[in-house]
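Handing you this structure, nothing more for now.
A single protein chain has been omitted from the complex, and every remaining protein chain is retained in its original position.
By letter and in written order, the chains are A and B; residue numbering begins at 1 in each of them.
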Amino acid sequence: MGSLQYNSQMIQKITVSTKKRQQMVDITAAIQKVIGQSGVDDGIIHVYCPHTTAAVTVNENCDDSVQRDITETLARLIPHDAEYSHSEGNSDAHIKAALMGSSRSLFIEGGKLGFGSWQGIFLCEFDGPRTREIWVKIYAER
Amino acid sequence: MGSLQYNSQMIQKITVSTKKRQQMVDITAAIQKVIGQSGVDDGIIHVYCPHTTAAVTVNENCDDSVQRDITETLARLIPHDAEYSHSEGNSDAHIKAALMGSSRSLFIEGGKLGFGSWQGIFLCEFDGPRTREIWVKIYAER
Partner (left out) sequence: MGSLQYNSQMIQKITVSTKKRQQMVDITAAIQKVIGQSGVDDGIIHVYCPHTTAAVTVNENCDDSVQRDITETLARLIPHDAEYSHSEGNSDAHIKAALMGSSRSLFIEGGKLGFGSWQGIFLCEFDGPRTREIWVKIYAER
């Protein structure tokens, strides 16, 4: 049984440019790069979305149509142009972000994400296009 | 690279009184207070909701209307009075809580929550009014 070692005093920040109002952007490669730079072999990575109209999730990254199905179904259930109290015209984006969630915790194994073969990590843009950030913290075994 | 130090052997418990059946209660200040009392400068905080008809989420805390839009949209999609199997009359609350989620992990930076400028942490009440608890654990760098 080893103890824990914290890899960096700093939150690592990944910048993501989104192109559409609603879009799932695959950030798996960027996350893998941060893990590689950390030199951590085994541990845990906390992925955090600091925005209130965007979120983070994990899902299939082989077929783009899955990502389109997710955003289109959310748009059908929570329409952009329904009647809302909030006056900025992006209530749907806040609701989707609150539901999808702002944090996911994943495992690191052998210096890489230890996750399912078909899984990718996505920034979920619900009020783009914008420049967004995803923040990560890595904890390593010693 | 520093290692980790666990701030307290105890789970910290925050008590929240809700006033309505459905309500999002901003618990950001209470969470900040626990972080301040811990004396932790940098680390991670795990926020947990121990209830099955309430949840925890992160979203905008500047404009109350966003919170109303979230609860009203959930009430439209998952009505209180639809036909359900569960006989206690609060199935909608269980479904909303399962979807919204029971845990969020956030970062601590400079002795405060390191999160987005517009973000707040909310207890989501779906079957109130009740007295609820939110549990937190803080892990600090050494």
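Throughout what follows, a contact is a pair of C-beta atoms (placed from the backbone, for glycine too) under 8 Å apart; a residue touches a chain by one contact, two chains touch by 3 or more.
In this text, all values refer to a predicted model and were calculated from it rather than measured experimentally.
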- Taking the entire complex into account, which one of A:V16, A:I35, A:A54 or A:L99 touches the absent chain? A:L99
- Hey, which subunit B residues sit against the chain that's not shown? 3-9, 11, 46, 48, 50-52, 77-78, 82, 84-88, 91, 94-95, 97-99, 101-103, 105, 135, 137, 139, 142
- Where the unshown chain meets subunit A, residue by residue: 1-4, 42, 44, 57-60, 63, 65-66, 68-70, 72-74, 77, 99-101, 104-107, 109, 114-116, 118-119, 141-142
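The rule is simple: only the chains that are shown with their structure count from here on.
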- Distance between the CA centroids of subunit A and subunit B (whole Å) is 19
